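Below: one structure, written as structure tokens.
With one protein chain removed, the remaining protein chains of the complex are shown where they sit.
The chains carry the letters A and B, assigned in the order they are written, with residues numbered from 1 in each.
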Amino acid sequence: MPRRVVAIVVIVACAAGVVAYQATRPARAPADPHVFVPSPKFFLDFSPSFRTSIADVYYLSMVQYYGEHVNGDGKLDSLPAMVRLVTQLSPHFTRAYLFGAFALMDARQPGVSYEVLKRGFEANPGNWRFPSYLGFFVYAFASNKDKDRIAADWYSKAAAIPESPARLQRLAAVLLGKGGETGKAIQMWGQVYSAGDKYSRKKAVDGLDRILPADKAARMKAVAPLRDTMLKADFEALIAELFKGYAP
Amino acid sequence: MKQLVAITINTFKETIRDRVLAVIVVFALLMIAGGLWLGSISLGEQGRMIKDFGLVAVSGFGLIVAVFVAASLVHKEVEKRTVFVLFSKPVSRAAFIAGKFIGLCGTMAVVLAGMGLFLFALVWIVAGEASGMVLLAVLMIYVQLLAVVAVTIFFSTMGSAILAAVLGICVFVAGQLSHNVLALTRLGRNPVTEALSWVVYVIVPNFSAMDVKAGAVGEQTLAWGRIGLWTAYILAYVVVVLALAALVFRRKEF
Partner (left out) sequence: MTVQDGEAIRSGAATSAQSRAAVLVRDLHKTVAVGFLRRQVEILRGVDLVVDRGEVFGLLGPNGAGKTTTVKVALGLMRPTSGSVQLDVEGLGRVGYLPENPYFYDYLSGREFLGFCARLFGLDAAARHERVEALLCDVSLVDAAGTHLRKYSKGMLQRIGIAQALINDPELVLLDEPMTGLDPVGRVEVKRIIERLHERGKTVMFNSHILSDVHELCSRIAIMRSGRVIWQGTIDEALDEAPSLEDFFMKVVTS
């Protein structure tokens, strides 16, 4: 009988010890901003069969890493290496580029962000999101004098990709106008008007109104090039709206 | 021919009634569902996570089933002396080997189809995508495992079941790294090692060239011609390996 009691006591003590240890361990060990990230070459030499799975693992750990540090110590030292690893292993993993770029902005590395997005666009030239974000990045964060033109360039590239949203063209047009590239802006608005729906047409007319000279003759001269790039019916409808209220 | 059919059916019954198999399948399904949890922390990439990890699970568990069942198939008959009952009847050693192989392939088809359909359904329900590429990837995993089964059966005719299982796994891994072996043949340092590497390259099935998992998540486009070629390659490989196994087995005494 005593032997059985001893056995039970030992077992219960062990169980209690296990539970106590787990319960009193610090819930979250302080996260290290420096994480070992293997170079992409190591995995690229590895089997292609599991490349995407490895990319996924590092993507998830990248998301976790970002979450742990962005509101904590704010140090995201290993983030660029992680983004590079994931995107090199899985070049068509769009979200990895996009998440990475924004996360890198939080890491105060806009230059790296920009490069990530450019690489993403190179690997996925049919994805309008990349040039669209690139345009946004330049417009919002760049300090170049001609940032509007560069941004507009990106938006134009995005707009040229099939199935891209109509607003990209409008954005390009607006930025071209702002950057002093009035001729290009007028062309872009012409394209926006050609989209055909009431909303686009209204936006196009408003946009053109803002950049066209008020003088009727100058105005006519400025919009004349559109005759070559728009359908006849569209052009005539646009002219009608642009010169509404002008004396014939 | 009738003997081949009899042994095939018997092997199918033997393997599909195996309780260990059921446990492995349950674990596989759990792992596939584990992709769901990973999807939840992926910022909206559930579809991709479920597909990727699901296919890794199918690959891994498929390999475990293939190797451990194949290794024991021949070995069990010799150990338990059911071979006496078998070969005292007009059954050729070749029909025995072929029947064991085909019977196990039938069971594996059922297992992988089950896991594949489960994964497909999961992707559909969670990510709203009817991903045919997932099913194709599972099919290619099955084709690869046919080669692994054949090789494992071959090794099991020569001796220990555990050794056969370990070698089967090694061949699978080596197959994944086949392109690395090819690189070794082109190092240009020593004609002997180059020749040896080339022999190894030919012997080991080239799995690295035929993975479709990346295609399932959009990293690769696929041509049906290539799939046909890969399948034909594996079938030819299987025929050669099983012929060797039958040869070895013919010389065996009980």
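Throughout what follows, a residue touches a chain if its C-beta (ideal position, glycine included) is under 8 Å from a C-beta of that chain, and two chains touch if they have at least 3 such contacts.
Since the model is a prediction, treat every value here as computed from it, not as a measurement.
Looking at the complete complex, one finds that the omitted chain is in touch with B. From the set B:S40, B:T82 or B:S160, the residue in touch with the chain omitted from the display is B:T82, counting the whole complex.
Only one of B:A6, B:I102, B:V200 or B:L244 touches the chain withheld from this view, namely B:A6. The omitted chain makes contact with chain B at the following residues, 2-3, 5-7, 9-10, 13-14, 17-18, 80-91, 253-254.
In the analysis below, only the chains that are shown with their structure count from here on.
With centres defined as mean CA coordinates, chain B is found 41 Å away from chain A. Partner chain A is touched in their complex by these residues of chain B: 38, 41-45, 48-49, 52-53, 55-56, 59, 176-177, 179-180, 207-208, 211, 213-214, 217-219.
Of all residues in chain A, those touching chain B in their complex are 45-53, 56, 59-60, 63-64, 90-93, 95, 99.
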